[in-house]
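One structure is given below, represented as structure tokens, and several questions about it will come after.
Complex shown without one protein chain; remaining protein chains in place.
Chain naming follows the written order as A, B and C, and within any one chain the residues start at number 1.
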Amino acid sequence: MQLGLIGLGKMGGNMRDRLRAAGHEVVGYDRNPDISDATGLADMVDKLASPRVIWAMVPAGEITEQTIDELIPLLSPGDVVIDGGNSRFSDDMPRAVRLAEHGIGYLDVGVSGGVWGKEYGYALMVGGEVDHVALAMPIFEALKPPGEFGFVHAGGVGAGHYAKMVHNGIEYGLMHAYAEGYELLEKSEIVSDVPGVFASWREGTVVRSWLLDLMSRALAEDPHLDKLKGYADDTGEGRWTVEEAIRLAVPMHVIAASLFARFASRQDDSPAMKAIAALRNQFGGHAVKSQAGE
Amino acid sequence: MQLGLIGLGKMGGNMRDRLRAAGHEVVGYDRNPDISDATGLADMVDKLASPRVIWAMVPAGEITEQTIDELIPLLSPGDVVIDGGNSRFSDDMPRAVRLAEHGIGYLDVGVSGGVWGKEYGYALMVGGEVDHVALAMPIFEALKPPGEFGFVHAGGVGAGHYAKMVHNGIEYGLMHAYAEGYELLEKSEIVSDVPGVFASWREGTVVRSWLLDLMSRALAEDPHLDKLKGYADDTGEGRWTVEEAIRLAVPMHVIAASLFARFASRQDDSPAMKAIAALRNQFGGHAVKSQAGE
Amino acid sequence: MQLGLIGLGKMGGNMRDRLRAAGHEVVGYDRNPDISDATGLADMVDKLASPRVIWAMVPAGEITEQTIDELIPLLSPGDVVIDGGNSRFSDDMPRAVRLAEHGIGYLDVGVSGGVWGKEYGYALMVGGEVDHVALAMPIFEALKPPGEFGFVHAGGVGAGHYAKMVHNGIEYGLMHAYAEGYELLEKSEIVSDVPGVFASWREGTVVRSWLLDLMSRALAEDPHLDKLKGYADDTGEGRWTVEEAIRLAVPMHVIAASLFARFASRQDDSPAMKAIAALRNQFGGHAVKSQAGE
Partner (left out) sequence: MQLGLIGLGKMGGNMRDRLRAAGHEVVGYDRNPDISDATGLADMVDKLASPRVIWAMVPAGEITEQTIDELIPLLSPGDVVIDGGNSRFSDDMPRAVRLAEHGIGYLDVGVSGGVWGKEYGYALMVGGEVDHVALAMPIFEALKPPGEFGFVHAGGVGAGHYAKMVHNGIEYGLMHAYAEGYELLEKSEIVSDVPGVFASWREGTVVRSWLLDLMSRALAEDPHLDKLKGYADDTGEGRWTVEEAIRLAVPMHVIAASLFARFASRQDDSPAMKAIAALRNQFGGHAVKSQAGE
């Protein structure tokens, strides 16, 4: 089938390749004319027959909203717009309502797989109405990994991004569990082959996983991770997951702690620990470190 | 080769089967004469040629210590005793020293795989001296999963149990990350197919793992986990992992939180939260729940 | 000076008493005519000379917004409206802008002190412009505790509610620290007089505080807190504090954990721990508790 695909960066470009390899006709648009199949959104839309499916794979937030605003006058009733970016789920319903006023459908799709997706397939979590899902289903089939897993129609509008958000929140917690275990092994006087331990866990253990495979690979390349700094950005999904936990009164010690650890990793110094040092200084004359050095 | 195997319960019995299937000669001993190959430890030892390898697969603590005490006078210099149980790593070195006084070697082996190990192999984390590992290597080869992973000689005496302890600590954190994500999805008004979401994650996602497969399977059988109570015991390894983090000054928010959540799951009521209720009652006349019901 | 005071419940009624005792003229309005000094908002406003100061002490959210909407046509340029309720700080600036369009000033005031404030004074955290603070200063002076503390002009519009929000967030953490210590003492076989320990801490220790005094008093009345359930609601401020920590990338392990513990205290069963039980059931045949009882 035909697909209009907006945004041909690392993700979008690979998706176009995978879809074409599956026999689909993709008309891609990107600001960069060297990789674009169309001169603009209007040109892209013109090249597609109704009912059209348009997949936006652009940065979440302002750019996604603008893209949808620009699409509305170009599309026809019966067309469906897909947001495959990392939008906050709460943006989906207002957007779906706006499109529905013009008879245009809307699907929100959480996409996992990163740079590995082109070869192995992208896991897709989809939110929206059944009819709209049905229209885009051949595209989903081509993008997802083979087999019975890797795709879910998770619920109504917003459910796709919601499921992806929780996926990423869980990912934070999983990564941090391995990271704490790594640090303990690294500090222990007793275990001498830490990369070997991680490698051994790749088969037959309870903790085996794709993330463990990656951790093992990283340690094989750099056994003490000497080349890296203990610094990690966080994308919006981790924050949104904890915000949702607060809204729904879900105890979320583990994922929140993982998020806070990332915050701390980006601080040159901790204001909270300065406060601890100040208190210790006040009450006991405990030795504290001053900025001057000590 | 020959192996003396003490303890033929769920784990030991399956290991005997797997070893025999690989062509090894296993003389098993168990208190239960119906499943035992020998009438006692002495009989078991008599049936083995020197240098003997004896694998104890009995409950950690007192029973393991007793078993080793009973073995010492029966064994000869050059023999090797393996503890495959869930001993605390700190018990290993005193035990190795005691055996070495009689010329007997010692290996500590962390075993992962549970009820699945018989078919797929047991991941083995081994601590001890190179010569002792070499002597038992054919046994390890038969027990471990096929392929390059699933076995590590992690370091000197204690390193096997240490690696297994950290494995289990990580396991606590991983499980709790999935559990928090599950609870959030379950509470959300937006996602309607929670089992479907977990199933979709089994391919192509960052969070895919063996534990995720199990979680997906559990949800397929009981979509809202209605048949279960939110109750979980903890085995020693989780506690020891956090104790080690304290000893080595490793920040361990995630694994500790997972452990504390298990503690809380076993309380009928929380004394700490009673204290919170008492304080709220004192300072603000906030509504609190009394035991009488309210 | 004159003050219009809206809402004469537990807080507002006590504040009226304290202000009158200090010689101020308070015209209170409440829906309950038995305690109201005026027949309605218009009547209340009529009884005050310009420039008027009107203090709203009503539930946060819709009721506060409605009250301000009703006040606007009744007031004159140069009047000042104070919100002393527990509004989210983010509501303050839109409200201040709305009032400023009519030449009316706005102050947000976080009020601490609860049922004890009438006698000992209410701590006040104020946000808004200097001129508006100056106009209401005699009222603040009468409400605050005597001495140099208990009042701050914390910053521009919103800063009063922000400071009160953080105050309450800290309160969550403090309470939970005492609560954890209480639970440990209560479980210990070694300490036999837990209420005595808490009482002893009231003088000369690092942990002495007003909350400790309350805890000691509660334990004097009910040494094992047998009459209480471990259940605690949370007001908005704790949630907002953690939301702000997320927005500003502040690691907030302690206050977040205190909040999550309150969430957990209100659950009959923990969905997350059901997931843990399900996983343990799947991978190891660990004993789990079924709903049927086991």
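FYI, contacts are C-beta pairs under 8 Å (C-beta built on N, C-alpha and C of every residue); 3 or more make two chains touch, one makes a residue touch a chain.
Note that this is a predicted model, so its numbers are computed, not measured.
Taking every chain of the complex into account, the absent chain touches A, B, C.
Interface note: of C:Arg31, C:Arg208 or C:His224, the residue touching the hidden chain in the full complex is C:Arg208. Of the listed positions C:Gly40, C:Gly61, C:Gly114 or C:Gly236, the one in contact with the omitted chain in the full complex is C:Gly114. Of the options B:Leu225, B:Ala264 or B:Ala278, the residue whose C-beta touches the omitted chain is B:Ala264. Interface with the hidden chain, as seen from chain B, comprises residues 206, 234, 239, 242-243, 245-247, 249-253, 256-257, 259-261, 263-264, 266, 270, 272, 283. Residues of chain C that touch the chain left out of view are 89, 112-114, 117, 120-125, 127, 144-145, 147-156, 158-159, 162-163, 166-174, 176-178, 180-181, 183-185, 187-188, 190-193, 196-197, 199-212, 241, 244-245, 248-255, 257-258, 260-261. The chain not displayed touches chain A at residues 10, 114-116, 175-176, 178-180, 182-183, 186-187, 211, 214-215, 217-219, 222, 225-233, 253, 257, 261-262, 264-265, 269-292.
The rule is short, and it goes like this: only the chains that are shown with their structure count from here on.
With centres defined as mean CA coordinates, chain C is found 37 Å away from chain A. Chain centres here are Cα averages; for chain B and chain C they lie 47 Å apart.
Touching two or more other chains at once are residues 206, 245, 249-253, 257, 260-261 of chain A.
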